[in-house]
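The structure's right below; bear with me while I get my questions together.
Note that one protein chain is taken out, while the other chains of the complex remain in position.
Chain naming follows the written order as A, B and C, and within any one chain the residues start at number 1.
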Amino acid sequence: MTGFLLRRTAQAVVVLLLVSLIVFVLLQLLPGGAARAVLGPRATPAQLAYFDHQNGLDKPVIQQYLIWLWHLLHGDLGYSYRLNQSVTSLIVERLPKTIVLNLLALVIAVVIAIPVGVAQAVRRNSLCDYAATFTGFVFYSTPIFFLSLMLVLWFSLDLGWFPAQAPQATTVGGILSQPAGLVLPVGSLVLLDLALFSRYMRSATLDSLVQDYVRTAYAKGAGRSRVLYRHVLRNSLIPMVTILGLSLPVLLAGSLITEQVFNYPGMGLLFYQEAVTSDYPVLLGITLVVGAATVVGNLLADIGYALLDPRVRY
Amino acid sequence: MAHLLPSAVPQPGAAGAPLLEVRGLRTDIRLKRSTVHAVDGVDLTVRAGETLGLVGESGCGKTMTALSVIRLLPAGGEVVAGSIRLDGVDVLGLDEAELRQVRGGTVGMIFQDPLTSLNPSMTIGRQISEAVLLHRRVGRAAARRRTVEVLDLVGIAHASRRLHDYPHQFSGGMRQRVMIAIALACEPKLLIADEPTTALDVTIQAQILELIDRLRRDLGMAVVLVTHDLGVIAGRADRVAVMYAGRVVEQATATTLFDHPRHRYTEALFRALPERAVESRDPLYTIPGLPPDLTRTAAECRFAPRCRFAQDDCRSTDPPLVPQPDDSEHACLHPVDAAHRLQVRATSASVVALTANRDVLVTAEHLVKEFPLRRHVFGRTSGTVSAVADVSFEVRRGQTLGLVGESGCGKTTTGRLLVGLDEPTSGAVRVDGWDLATLPRRGRRRVRRDIQLMFQDSFASLDPRMHVGAILREPMVIARLGGRADQQRRVDELLDVVGLPREAARRFPHEFSGGQRQRIGLARALALSPRLVVADEPVSALDVSIQAQILNTMRALQAELGLTYVVISHDLSVIRYLADRIGVMYLGKLVEEGPAHQVYARPLHPYTHGLIATVPMADVHRERAKEPAPLRGELPSAVDPPSGCRFRTRCPLAQQVCAEQEPPLAELVPDGHRVACHFPLGGTGAGPG
Amino acid sequence: MSIRPYSGDGLVPDDVPSEPVLTPPEGGEVQGEQRGSLRRGVEVFAQNRLAVTGIALVVLFLLFCFVGPLIYHTDQTTTNLAVSNEPPSAGHWLGTDPNGYDELGRLMYGGQASLTVGIAAAVLATVFGTLYGAVSGYVGGALDALLMRLVDGVLAVPALFLLLVLSTIYSPGTGVMILLIAALSWLGAARLIRGEALSLRVREYVQAVRMMGGSNTRAIVRHIAPNAIGTVVVFASFTVADSILTLSFLGYLGLGIQPPHTDWGGMLSTATNYINAGYWWLLYPPGIAIILVAIAFNFMGDALRDAFEVRLQRH
Partner (left out) sequence: TGAKANGGSSSQPGVSGKPVQGGTVSWALPPATIPNWIWPMASLAYFSVYNISDLQQPMYRPLYWFGGHNLQPTVDYGLSAAKPPQYSSNGRSVTITLKPWKWSNGEKVDAADVVFWMHMVKAEKANWAGYTPGAFPDNITAVTRTGPETVRLTLNGRYSDNWFTYNELSQITPMPMAWDVTSASGKPGSGGCTADQAKCAAVYRFMTTRAKDQKSYATSKIWGVVDGPWRLGSYSSSGNYTLVPNKAYSGSPKPHLAAVKFLPFTSDSAEFNVLKAGKTIDVGYIPSQDLPPKPSGSAVPTNSPVGSSYALSPVYPWSVNYFVPNFDNPVLGPAFKQLYVRQALALTLDQPLTVQKAEQGYGYPDFSPVPVRPTNRWLSPAAKKGTPYPFSTSKARSLLTGHGWTEQGGVMTCTSPGTGSSQCGAGVKKGTRLSIKYDYASGTQALDQQLQQYRSDAAKAGIALKLHQAPFNSVIGEAVPCKPSQAACRWQVANWGGGWIYAPDYLPTGESLFATGAGSNSGSYSDPTMDRLIKATEQQNGTQPLYRYEDYAAKQLPVIYQPNPYTVAATSTHVGGVVFNPLETLTPEYWYRTR
């Protein structure tokens, strides 16, 4: 296991370096450059040059990259050009918000998707199954911005059931203490995930249901629900682990549209806004975090696999 | 363990009230468009303490019959008629809760594949105690105690320590023991074992069958032993029911059945067994035609279309199972009698003389193959699997070398090395004296053509997206042999040779039966007119009747084309039927090699001896007379094989020297019979002989 | 970054065929009326009601977008603000949009872009990803490790960022959009096909080719590729749906197809500006069109998977 972890970590570092390099190169391709974007239309060429010099942007790209790496090695993710905060503090501030929203959505989606998927599998090809499949695909096929806006329009502005914006508290506790405000943003994310998760769950359950050990369990005299919960479920959860692992980067990267529509500045929005303003340090920082999350997510999925499936050992 | 035994042990065969009585059972499986009449009027009686063998070829409804008894049919399956009385209770009238008490309570069930039949993500202990908790009002601790007890009972050493292990940590044989433990946990009155050993090696199979037998005796259970293997039944069953197409066609005590089969189908089955034709080396009897389509009902004898003795009445009446005076029953209008014994038609293929002085075609010289144990893409190797360790032999033109051994002993690997699919770690394969490895590319290609492989799993070796014509043409296309028309002609020829209609060329592999696919595989191997065909388990996936077709074809082709074979199989009777010489492999080593009849009749290696003694024969008397499984334990790991003689860990004769020195493969007397043993049997008189 | 994490894979769990698999009867002669694999697949596909609905929808939309303009003539190039945002009327069946274009005509016109981009991007991504994955999986070893690390790396770069940068650099027309979306989607195909190739590579029929002395090219072209086709087609189908959604997402961010051209996403994004103004004719037609087409392709993909699986499960 330790060896496995070490190896994976080494791989992760390689991938992350690759990611940061890709982002670095892409940033160079952006027209205009950071200085203009940060300093605005007022900036004079002299000011632009001064900005570039101050931030080392006048150095060769490779050198800039190495400098960035060097700082990174010292735990310094850099300082936002635009937001007057260190990248670390920005991430520390935005990350919890994003995680609250997405984790909540993820958990709810999973909690709903598992029984739905199992039920669909058990009643395969029934009307319920078709209905659930159909509904799932409808939500899966709806552009999220459309869905979110419709939710706001119907449930907030027309019906007035829920607030139009997510809770504005700055602490996690504060956010959670306003559950009404979370309904719509979390709901829109849940609807989207639900289709995917329940579909996976359905097929995983279908796979498990036809396994021989299910027959064995029945032959022992176990009832239907016992077989489902004790034998089928656990084995069906294994594929879910992969998809949850894959969801980790989303958990950290945030969901731009949801954040924008529901006035909830998290990682997604931060990334988007800084991307359009060429705030390189923030972009690199977030990419790194998300990249790391991608790698860690894969790793966690593997570990989860090992936990759920005793046959898998690393 | 003794305190477990129920106080009153009923005697087997006692003419008490039947424990299980199945009458006129009909089970249908409804599909979208049709209905499979999987069980179509089955009558069975099992008495307490008795073993009923249920035999029949694949798809004849054995499993469905067994599952009907505990009403655990697959989706769409339903018992539509008949009655099942179990211990005086009408099973068909039970509600769901009562049924649950029957399942695992009154009836214990063992399934074929011990790997997939256990929940991979639950510990052994919990899987067994689950059964206990479901049927007994006991606490967890008591359930645990009981779990340990049954594990002990089925012979798992250190049971209490292994409760927390998962199935994958157990070997195949141990897993099957666990399955048995689950079935036995609540002391059922009836144990149904559906192909309990099919997935296992012969040595393990013998151990498991013995265990079931012992438990039956000790616990006074009744056992229904479902199998397609007549040999398995021969030694274990008190009574045997033969099924064909959803019906029981014959039922009798084992002795009666094996000595005097009455139903024409039973007779045909026996005649198709290779072991019955070993001495004569006659072609095997093959049953023409196909088993009937179970979605149709017919008012005729189901076997009639394939029966050589069918008369007009067979085609118009559906014969019922008629009780005979000798306590047997059969459903045949024209049963076997002395006058109309089945005669195997003589074929043109004359028996090839055993000539030892033919020239050598292929030589394997000190073949070694080691596989690195890989952990991960970037992982380092942590040890090697010694799959083949210094194996040497030669194959002479027109002869057949048979390789036998337990699963994982390196048979397949040897075969792959021969045909050049894998590169040997060291050693060489010589064809006509040419070392394949040192030959220049073009020459190698030319020589390679002479050796073809017939894969074990015919389906996996045929591209599902190519039609058979393309599959057969491909070797010629690659070798750039002839034009399209020539190739087409050759394809027709090949199909003729293996006995398939020419129009088969336009069909896809999945549209053929297993036997037919195996023939396609054979045809492809023959496409380039090779001199040597390596056949890896050519018939292991096939039913007896189809197996016979393939074996016959192979033999006939050998005679016709002068082919040389290396036949790989774990089934000694197949090897014995086909081979001129037999090589016995054990854990990567060739431990014995010699003329087939000699090896079989006078094995020199204790392992060979054990293997032969273990292989079940479709012969009640020999099976009954057999000593209990002489080969104990399981094959050790090939990653870390035992020092010296690799067999010593399981050898009854092993001594100090066996651990220290590796015995060379040598002839004791110059008769072409070689053995690698410090204490060979017979020759030295030390063996059990 | 709400671009979906599994871009391309769609809802691709391995499903169990809906009909129990029958073991073919053993022995005897070649069976009479056996159905060919293709026909069987087609049949399974056709039995799936959702799939048929999907195909019907796709055909309908193709007709609507590409044939519709021949019947319903509108000017989609000259803006006329003077007649902007008019509700449906006899002259404009679906009213006019903020630029004074006829909304129904715009829907056809935008649909052309959406469908073209969706389908072309999916095809491109699938073809490239398949080749990449097949080579990686078949060749294996160090090359495989290298190629896959590269895929990992690109996958770990937030998709939004890639889109943002690329669409800023390249003026987004239909062609650029196709390339852009394909540039994101091929990764999924590469991974999927690589897995497939890895498992196909050790299949016995591929080994049989090697044994016969067949070349690698032959193994890939004649055996691996045709056998991976199921995965490929299923992937492509889901990717069409995903691409159309991605395109709409880009439109929403203003990075989509440039005016005066448009796509449904762009139209929808424009319409969301008027969500409070009650201009329903701007909002619902493109919204529903996107959803329907995406659903249609998802249904098709789902059914195709079943169709291919059944056949492959038959061993």
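The rule we apply is simple: a residue touches a chain if its C-beta (ideal position, glycine included) is under 8 Å from a C-beta of that chain, and two chains touch if they have at least 3 such contacts.
This one's a predicted model, so the numbers in the text were calculated from it and none came from an experiment.
Q: Touched by the hidden chain, which of the shown chains?
A: A, C
Q: Return the single residue from A:113, A:152, A:267 or A:283 that touches the missing chain.
A: A:152
Q: Given the contact definition stated above, which residue among A:163, A:221 or A:245 touches the chain not shown here?
A: Within the whole complex, the residue contacting the unshown chain is A:163.
Q: Specify the residue from the set C:53, C:168 or C:216 that touches the hidden chain.
A: C:168
Q: Mind listing the chain A residues that contact the chain we can't see here?
A: Counting only chain A, the missing chain is touched by 30-33, 36-48, 50-51, 79, 81-85, 89-90, 93, 152, 156-157, 160, 163-165, 168, 170, 259-265, 269, 273, 276-278.
Q: List the chain C residues touching the unshown chain?
A: Residue positions of chain C that touch the missing chain: 77-82, 84, 98-99, 164, 168, 171, 253-255, 258-260, 270, 272-277.
Note that only the chains that are shown with their structure count from here on.
Q: Report, in whole Å, the distance between the mean C-alpha point of chain A and the mean C-alpha point of chain B.
A: 51
Q: Compute the distance, rounded to whole Å, between the mean C-alpha positions of chain B and chain C.
A: Taking the mean C-alpha position of each chain, the two centres sit 47 Å apart.
Q: Among the residues of chain B, pick out those that touch two or more other chains and give their numbers.
A: As it turns out, chain B has residues touching two or more other chains at 378.
Q: Taking each residue of chain C in turn, which ones touch at least two of the other chains?
A: Chain C, residues with two or more chain partners: not present.
Q: In the complex, go through chain A and note every residue touching chain C.
A: Residues 11, 14-16, 18-19, 22-23, 26-27, 29-31, 124-125, 130, 133-134, 136-138, 140-146, 149, 153, 157, 192, 195-196, 199-200, 202-204, 206-207, 209-210, 239, 243, 246-247, 249-250, 253-258, 267-268, 271-272, 275-276, 283, 286-287, 290-291, 294-295 of chain A touch chain C in their complex.
Q: If you look only at chain A, which of its residues touch chain B in the complex?
A: For this pair, the touching residues of chain A are 3-4, 7, 10-11, 211-213, 215-223, 226, 230-231, 234-235, 238, 308-311, 314.
Q: Using the touch definition up top, name the residues of chain B that touch chain C in the complex.
A: It is residues 29, 31-32, 57-59, 74-76, 287-291, 293, 377-378, 419-421, 445, 448-449, 452-453, 455, 457, 459-466, 474-475, 478-479, 500-501, 503-504, 507-508, 510-516, 524, 528, 542-543, 545-546, 549 of chain B that touch chain C.
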